[in-house]
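Only one protein chain is missing; all other protein chains are in place.
Showing chain A:
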Amino acid sequence: MNIVVCVKQVPDTATERKLRSDDKTLDRDAADGVVNELDEYAVEEALRLKEAHGGEVTVLTMGPAKATETIRKALAMGADKAVHLSDDALHGSDALSTSYALAETLKKIGFDLVILGSESTDARTGVLAAMLAERLGAPQLTLANKVEVDGSAITIQRVTDYGYDRVEASLPAVVSVVEKINEPRYPSFKGIMAAKKKPVESLAIGDAEISAEQVGLASAWSEVVEFAAAPPRAAGTVVKDEGDGGVKAAEFLASKKFV
């Protein structure tokens, strides 16, 4: 089985994340880049499926040169090879352009199964997997907390408001996974050393036959009109419990008409 796992480099949540004042895009230099946490579950799931069914795991990343760090981490976990889609023309791409660029790349490199995290911790749109399914005409098996493959049949448990749905489809398919579907492995020392020798293919947009008119900030389908640091919340009242903390909290709730 040819599994492609899409991995995104995101700014570390623990550092201050900013938008750039010049073009209102994410300031990637202001924060340390880390692997999007939910994508680590995707890598782990890809590796488990490979271990159970054979095949190959390819990491696909779209991002600037710096995203190589993220690719190495996924390779160190055990992926076999990587494709790094990187081009200045991609800067400022929105979800529609990103899904287009990734879909074109996936068509070029081929896949039986595409796996990704259900959302990124920076943009948090949660739309990319659904968009890839739409663009690729492949079954959408998203928000999975369990994935089973049997030959060309694939079944997932899709997390819903009320519990879960069991969903069936045939490969090729697009899967997104939620947190805690598995326990992502830590790269071993051996894995880290091996990752340095694994092939990473760099593609520019022309290599993947991606149209420059469909990507980048100028082609985005939406725009940031303005942004500002959120004003601090007005300082609230904090009381020390002197045996009546619950009563005081109830009085506050009553003053706000919650009780």
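Methods note: a contact is a pair of C-beta atoms (placed from the backbone, for glycine too) under 8 Å apart; a residue touches a chain by one contact, two chains touch by 3 or more; residues count from 1.
In the analysis below, contacts and distances are computed from a predicted model.
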*Chain not present in the shown complex, as UniProt names it (candidates "Electron transfer flavoprotein subunit alpha", "Tetratricopeptide repeat protein", "ABC transporter ATP-binding protein" or "dihydrouracil dehydrogenase (NAD(+))")*: "Electron transfer flavoprotein subunit alpha"
*Which residue from A:Leu75, A:Ala95 or A:Val114 sits in contact with the chain not drawn here?*
A:Ala95
*Contact residue for the chain not shown (choose from A:Met193, A:Ala212 or A:Ala249)*: A:Ala249
*For the chain that got dropped from the picture, name the residues of chain A it touches.*
13-14, 16-19, 37-38, 94-96, 99, 118, 121-122, 124-131, 133-135, 137-143, 155, 157-170, 173, 179-180, 220-230, 232-234, 236-241, 243-250, 252-254, 256, 258-259
